[in-house]
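Subset of chains shown; positions unchanged.
The chains carry the letters A and B, assigned in the order they are written, with residues numbered from 1 in each.
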Amino acid sequence: MECAKSLRELAEFTGAAMRGANAAEVIITKVGPLDTADGSTLSFLSNKRYRKQLETTQAGAVVLSSHISYDRPCLTSKNPYLDFVKILSLYAPSIPLPEPGIHPMAFVHPKAKLAKDAAIGPFCVVQAGAEIGKGSVLVAQVYVGENTTVGEHCQFHPGVVIRESISIGNRVILNPGVVLGGDGFGFAPDGGKYQKIPQIGTVVIEDDVEIGANTTVDRAALGETRVGQGTKLDNLIMVAHNVRIGSNTVVAGQTGFSGSTKVGNNVMMGGQIGTAGHIEIGDRVIVGGQSGITKDVAPGQFISGYPAKSHKEDMRLLAEFHRLPELRKKIEQLETRLKELEKE
Amino acid sequence: MECAKSLRELAEFTGAAMRGANAAEVIITKVGPLDTADGSTLSFLSNKRYRKQLETTQAGAVVLSSHISYDRPCLTSKNPYLDFVKILSLYAPSIPLPEPGIHPMAFVHPKAKLAKDAAIGPFCVVQAGAEIGKGSVLVAQVYVGENTTVGEHCQFHPGVVIRESISIGNRVILNPGVVLGGDGFGFAPDGGKYQKIPQIGTVVIEDDVEIGANTTVDRAALGETRVGQGTKLDNLIMVAHNVRIGSNTVVAGQTGFSGSTKVGNNVMMGGQIGTAGHIEIGDRVIVGGQSGITKDVAPGQFISGYPAKSHKEDMRLLAEFHRLPELRKKIEQLETRLKELEKE
């Protein structure tokens, strides 16, 4: 974090507007949350829940939305979040990564092909026929199986396992414990027992994908399981065999995709969602957390609940559910009144 | 996939019937999905959702159910799935596995007992007193703790951890990241704090079990946690201490079993199911995905929902739930009509 810039420089860097007395001269040496900030800290109002912190923050400057009134030094724009992220990248410490080359305690098979500046840390395994592109880094204790190809500038953290014959694009980030290419869950019933169905397909991870810790993506039975360009998967997600996820889709933690399901582009999914197998979720769909998706979803829908339905309908039904005791009371009153009428 | 056989040969191999013009002479060199097949590919109609693909597929031949009409070369039988799996096994590339022997970069304790043809890949650890049976393979970066015994012809993928004093049968397949024998979750309340209850039991994995990536099976507090013969567990499943799962049971991803619960034989469970602790789920029970099982389930039931109930009852209640707004309207109409009667 050896970075010191004036707020004026940061305004120019991002294109954001600058406000507040003597704003231009504020020197920013670090970024941090509103509540622990000091006079050389740049903070960010990320959520309206924290708006009260604006009144008491000691931050040297704050990045916020143009419409928020704040008379101390700040940067404002239409997309303050993105501006803050750009500045954050200036101040972020670089992640410590192994130097290019093969650590003496790594095992790289003589028939593996490594770009000259790839970095292979201690206790990594790169098997025969595997290819690692330039600038890619296997931090430590990573496994890359036979004939798996890894693109350029990838970052694989400790404990990542990529089995044989998998394809990984460029700039892919795999957090610790990610497993790619485990056997899909396929068994044919055979008189009370099960026969294993060989899972002979592959996994394709496209460019700019990031995958969270301990998430698993199974290899296809036949063909491929695919995660599209720019898609981001959180931790502990399960992607079953033959699932295809589109581009620039984001999925929160512990969600599970059943076999052969297809997810579109620019989809946003909450955590702990489950999907049925063999269904299709269209582009730009938004799904609330803990939903259960049982059938195809048309593009652009906002769905939630179990079984998942339009969020509006889901909310309406939930409201009705909460009024059930009231409904029962109403019915009892009707009954009483009806009885009286019948008496007459 | 260096295999080329005529459809006639495959019919004889499986016992399936053969149909279609010149079917016998079709030469099959590979297997693959309907939509990407060519004239030397054998495909399979796995799901009626894909039936339309039969019209356009370029597959040399297709395996399907006897009752489906299809006039090009095909193999038909009562259990086409199983026939296809048998053929697939012929064409499946063998998984690349380390050669028998101990990799120079593995650590095998002098007091471990290895069968002569066991294979221990790079960065594996086999501790004192551990036994690895003949033909068993630890691909790489696998941990086998003290006094753990592993049977014959097992396959443990990278990142598998098996702690001390665990028993593993024969032909067990553990996908990457599986953890067996982690401490069960047991703590005794002690005045606002918790005392750890030593988890001194074991885990027993019987023959022919397969476990998916990053699934965890905890060691028992006392006694054992057991997964029965031929049972298949998918990814990211949690099996708590002292759970006993029977034989030939299949469980989909992200399901969790609370402590001491007993699951019968030939049970089929969907994904993301949770069970209470100390309950008993009978043989041949079928459970829908995302269910919450709160009490004992008699053998042969098909249950779903939260709390899990007969699937029929669950569907009925869900239907009622969806008709709640209509119910409310009905009540309002009744009220209006009643008011009018009361006026009269």
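Some points to look at:
To be clear about the criterion, a contact is a pair of C-beta atoms (placed from the backbone, for glycine too) under 8 Å apart; a residue touches a chain by one contact, two chains touch by 3 or more.
Note that this is a predicted model, so its numbers are computed, not measured.
The copy number for the entire complex in this file, given 2 shown chains of one sequence, is 3.
Everything that follows uses one rule, which is that only the chains that are shown with their structure count from here on.
To overlay subunit A on subunit B by their CA atoms, one rotates by 120 degrees, a value rounded to a multiple of 5. Put simply, subunit A touches subunit B in their complex at residues 105, 107, 123, 125, 127-128, 141, 143, 145-146, 159, 161, 163-164, 177, 179, 182-183, 185, 187-190, 192-198, 200, 214, 216, 218, 222-223, 236, 238, 240, 254, 256, 258, 260, 272, 274, 276, 278, 292, 306-307, 316-317, 320-321, 323-324, 327, 330-331, 334, 337-338, 341.
The touching residues of subunit B, when paired with subunit A in their complex, are 31-33, 36, 47, 49, 79, 81-82, 84-86, 88-89, 91-93, 95-96, 103, 105, 121-123, 139-141, 157-159, 173, 175-177, 210, 212-214, 230, 232, 234-236, 248, 250, 252-254, 266, 271-272, 289-290, 318, 321-322, 324-325, 327-328, 331, 334-335, 338, 341-342.
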